[in-house]
Structures are given as structure tokens and as C-alpha cells.
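Accompanying notes for the structure given below.
Left out: one protein chain. Kept in place: all the others.
When the chains are written out, they are named A and B in that same order, and each has its own residue count from 1.
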Amino acid sequence: GYGRFGILYNDTAAGDSTDVTSRFRLQIDATAESDAGVVFGARARIQQNNSDEQQSINEGPDNVLGTADDFAENAGPAGTGINGVRFFARTGGFEVGVGNIFGALESMPGQYPIDLGLTGLGYDYTAFGGNGDAYSSGGNGAAGSNGVEVMYSAGDLSVHVSASDTNDRVAGYVAYTWSGWTFAVGGQDSDDAGDTEFTATAGGSFGIADVTLAFADNGTNGDRVVLAGRFDVGAATDVEVYVADQDGAGNDTGYGVDFNHDLGGGVSLRGGVAHRFNGDDRADMGVRFNF
Amino acid sequence: GYGRFGILYNDTAAGDSTDVTSRFRLQIDATAESDAGVVFGARARIQQNNSDEQQSINEGPDNVLGTADDFAENAGPAGTGINGVRFFARTGGFEVGVGNIFGALESMPGQYPIDLGLTGLGYDYTAFGGNGDAYSSGGNGAAGSNGVEVMYSAGDLSVHVSASDTNDRVAGYVAYTWSGWTFAVGGQDSDDAGDTEFTATAGGSFGIADVTLAFADNGTNGDRVVLAGRFDVGAATDVEVYVADQDGAGNDTGYGVDFNHDLGGGVSLRGGVAHRFNGDDRADMGVRFNF
Partner (left out) sequence: GYGRFGILYNDTAAGDSTDVTSRFRLQIDATAESDAGVVFGARARIQQNNSDEQQSINEGPDNVLGTADDFAENAGPAGTGINGVRFFARTGGFEVGVGNIFGALESMPGQYPIDLGLTGLGYDYTAFGGNGDAYSSGGNGAAGSNGVEVMYSAGDLSVHVSASDTNDRVAGYVAYTWSGWTFAVGGQDSDDAGDTEFTATAGGSFGIADVTLAFADNGTNGDRVVLAGRFDVGAATDVEVYVADQDGAGNDTGYGVDFNHDLGGGVSLRGGVAHRFNGDDRADMGVRFNF
């Protein structure tokens, strides 16, 4: 897992704020291997963000729980349990997953071309915009909703199909790598008009930079186009940038830039700033350490 | 711990369903040993079933938490914490436990003569039917209810007495093994008319099969008689069967059959089908892996 902590600045139409930001992620990977070489396993996470809110019931003025003056309130991050569990069976390049599945669109090459700043700064650079099944580090994902997926890779080819009862989603992608460039196309069928219908990405290296271009038709959530790049600017430092355009009412162009500096031992200093589609500005800086 | 996942089919009077079934169990055993050789310890589990439902409070139409239009809803399995903890002190054949105790009736030889299919398929083959204190893998059990138990074994004899504030239960069993056959009798005093009053089991091997006969007087929950057997049908495969009769309104004879096939490395393929007392039919198949 990893930990990260630092400062997050948020400037919205309602005002601005500067707060401590933190995340703790403890990852539990448990596996067994049959005599035939099939690996069976489960992945769970205990992840707590400083901004998580557990709910509690306030007893109200009468100080008695279970009476009419009780009311619900947010009660801070403590009390975090494990997320929805993902189970899998894997052999060779073939893997079947159930539960809190990764999701085909979420796993598609080019959807997360960069990892901006310390916190992601809103992830406006993810073309499909989360409008599909995705592994949830703190919630259910498709666990409890009959999430199932099949993944296959052979050489330069990778294929991923996933389905769940959430909006009756069925999604898939095919990706192929050719001369160092990876091309991927994905599609989804769903009951939700705001779910992604089609998405395509292309990514590779120009020598001085890794560049990704991505497009998604996210139904009533609008089309999104993203151009993102990563530049090495020293032995231990890189800079990431993106510019993205989002269709729809009140939306506009977004852009961002960050740096990541490796301190060794699994520790890195990270920071970035982004102008979001909705007009907000967000900046962060801090430390991430892997354990 | 272990993980398991597969398919569960359920046919009830209200209709039938086929769903992914899964369980993740992470067991935490923590112990210390005093200079005199007494082992002190605690056991906790983080266990999540796909069918678990955490509760959450929906903010309602006004999108404000703590107001009159809030309502509770089930929110899927994510958020699992540890169960009630069991503490113990053990020396030689003598053990004292407190908290989420095992419970005398639950621990009595012959109450779980088989482990049907992937999921237990309703556990109708457990004579005492859970009408007593039992270790809860996902809940409190007798933790927080002054659960206490004393266990003693010496050679072929084992004795177990447990008590808790739940229905003011006091329960116990005595078991003795004679020429490979184990006989056990148990009883319980309780404030609940539906709690088990008396139960007896006998189990042993006929060479080709391990067989158990069990009876329980479960008060207003009716008498139950169970006959169960396990047959080895190959080097790595066994078949389990049961037939059981349950007294009471609307209840009838139940029966079931399963197979377990060892895939090596702590992995097994399991499946079964059962006709339940209440008229439901249930079938499952899947993989279980220990870690």
C-alpha cells in the first residue's frame, strides 16, 4: 500500500479553502496456486482519506438513541473497513475476476495517461470520466452487483470484457501495441444515458516525452478529448501536463501541470495545479511513500 | 483465512435467482505465551460476503444529511470491519474463552457433520440449528454480552461449558470417543423458548463412509433429526450427503448432496444442491482457496 499527505488548495465559486490532505491505503492481496498452476486470489483494501465521512446517528436533545429527535450526521474518517473484494482466477495471460472488478474502461490503456500532483486534482484527464464500472478502493464497485470480467493478453494484444448489474453494464476494450505505440478502442452498453458509449486512445513516446491522446463519447455526460504528456526533466524528476475539452453546459477547457520528484526508498515529493472543467482551480503538494 | 467464489442458484416460492457468490475471510490470530507456558490470545476476522449489506443514510430529496427526509438504505458489502473478538487463555487441555465465544453447542462434535457445497446451502444439516451461542464471523456473537466458556479435553474425553447474557444462556456438552466412534450429548438452559434444550450426536466411520446421526430438541423451533455421510470417491474427491427431518408448521424433510475436489495448493472445487426444509431449492458451485 501507500500513504500520502500534504496540503490541498481548492478555489471554487463558493470560496476557497486550504486543508491538510491525506490518504492511507493498506492493500491485502491473498492468493493460492493449484497444482495445475492456476492462481486464485482476492484483493481488498483498507483506504482512508482525510475527507472521508462515516455516518453516525446523533441522539438529539433527549440523549436517547432510537427516538424521533435522532438525526444523522457526518462523523469524520475513522471507522474505515475493507472495500468490496475482488476475486480472481488467473492462468497464463487469461484472468477471470468477480466482485469489485477492475472494469474494462477503467483498465483501458490511455485512460489514466498521467497521475497529476499528489491527489489527482480531479482527474479531468480521464477521458471516460468514470462513467463505467471501476475498482473502488473505498466502496463497493461492482461487488454485490454481480460484477464479472474476463481479461486476456498475448504479446502485444490485450482484451478486457466486464459486466455488472450496475446499469446492466457490459463493456470491453481491445488494445494493440505497435512499434512502441499503444492503440485502444472501447465500448459499453448500459441502461444509463450518461454512461460512456465509445472511447479510443493512442499513446507512445516521442523520445523527450510520453504522449497520450484520448477521446470518449460519454452519452449525456458529453464528449471529452484529452491530450496529456510526461517529460523527464532530470534523473529523478518528471513533469506531467494535460489539456482537455469537455462538452456540455457550463463546461470548458481544463488543463493542469505537476511535478514528481523521487526521494528514493519509495518516497516521492509531488505537487501540481489544475484548472478544472467546472471553473474551479485546485493545487496540492506533499509526500507519497510506498510500503 | 480463505476466499471462495462461484455461482449460487436459489429457487424460492417468490421466484428463482442466479448470482455470483463470494466470501473473503481474513483471520487474525494474535498470541503470547507466559513463562509458565500459558498461551493468551485473541482471534478476530474480517469477513465479507457478496450478500452483506452495510447500512447508510440517504440524504433524501433535499441533499442535506440530518433532516426529516433522510432515510436508511442498504449499501452493499463494502466497509467491513472486524467481528467480535474472542480472547482466550490455554494451558494443556484446558481453555477459558471470553467475548465472541465458540459456544458449547456450536462446537459439539456432530453438529457440522459435513460442509455442503461451496456455501453450506442453508446448513439444514446442523441439528441444533444455531439456537445457541456461536462464534460469529461477521457479527458480535456473545462479544459485548459477557460471553464466557470453559473447554477441557483429556484423551478421548472433551467437555465444553459456555454462557452469555444472550437469553441468559448456559450450555454444555460432553463427548467421548470409543473405538473410533464419537458420542456427544449437550443441553442448554435459556430464557428463549426457541433455544435448543437437548441435543445428541453419534459419528464414526464405516470404512467406505464417515456417518453422523444427530438429534436436537430445539424447543418451539421444533425437533430436528439429521443423518449425514461423507464418501471418498477418488484420491482427491469426496461426496457428502444428508437427509434431515424438521418438526413444525410448514416444515418437511430436507436433503442434499455435494462434491469436493482437491486441486492442490489449498484450492478446491466445490458444488452441491439441497432441498431445504422450507421447500426452497439451492445449488452452488465454485472455488475455495486457503491463504
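In the analysis below, a residue touches a chain if its C-beta (ideal position, glycine included) is under 8 Å from a C-beta of that chain, and two chains touch if they have at least 3 such contacts.
No experiment lies behind these values; they were computed from the predicted model shown.
Chemist: Would you mind spotting which of B:G76, B:G110 or B:G138 touches the chain that isn't drawn?
Modeler: B:G138
Chemist: Which residue, B:G81, B:G187 or B:G222, contacts the hidden chain when the whole complex is considered?
Modeler: Per the contact definition at the top, the residue touching the missing chain is B:G81.
Chemist: Specify the residue from the set B:V20, B:L121, B:V148 or B:A171 that touches the hidden chain.
Modeler: Touches the omitted chain: B:V148.
Chemist: Which one, B:A89, B:V170 or B:V273, makes contact with the chain that was left out?
Modeler: Candidates B:A89, B:V170 or B:V273; residue touching the omitted chain: B:A89.
Chemist: Give the residue, chosen from B:A32, B:A235 or B:A249, that touches the chain omitted from the document.
Modeler: Selected residue, touching the omitted chain: B:A32.
Chemist: Determine and list the subunit A residues touching the chain excluded from the picture.
Modeler: Those residues of subunit A that touch the unshown chain are 1, 3, 5, 19-20, 22, 24, 26, 46, 48, 50-53, 56-57, 65-67, 70, 75-81, 263-267, 287, 289-291.
Chemist: List every residue of subunit B that touches the chain not included in the displayed model.
Modeler: Subunit B touches the chain not shown through residues 28, 30-36, 38, 40-42, 44, 55, 57-58, 71-74, 79-85, 87, 89, 98-100, 136, 138-141, 143-148.
Throughout what follows, only the chains that are shown with their structure count from here on.
Chemist: When the CA atoms of subunit A are placed over those of subunit B, what is the turn angle between 0 and 180 degrees, to the nearest 5?
Modeler: Angle of rotation between the two copies: 120 degrees.
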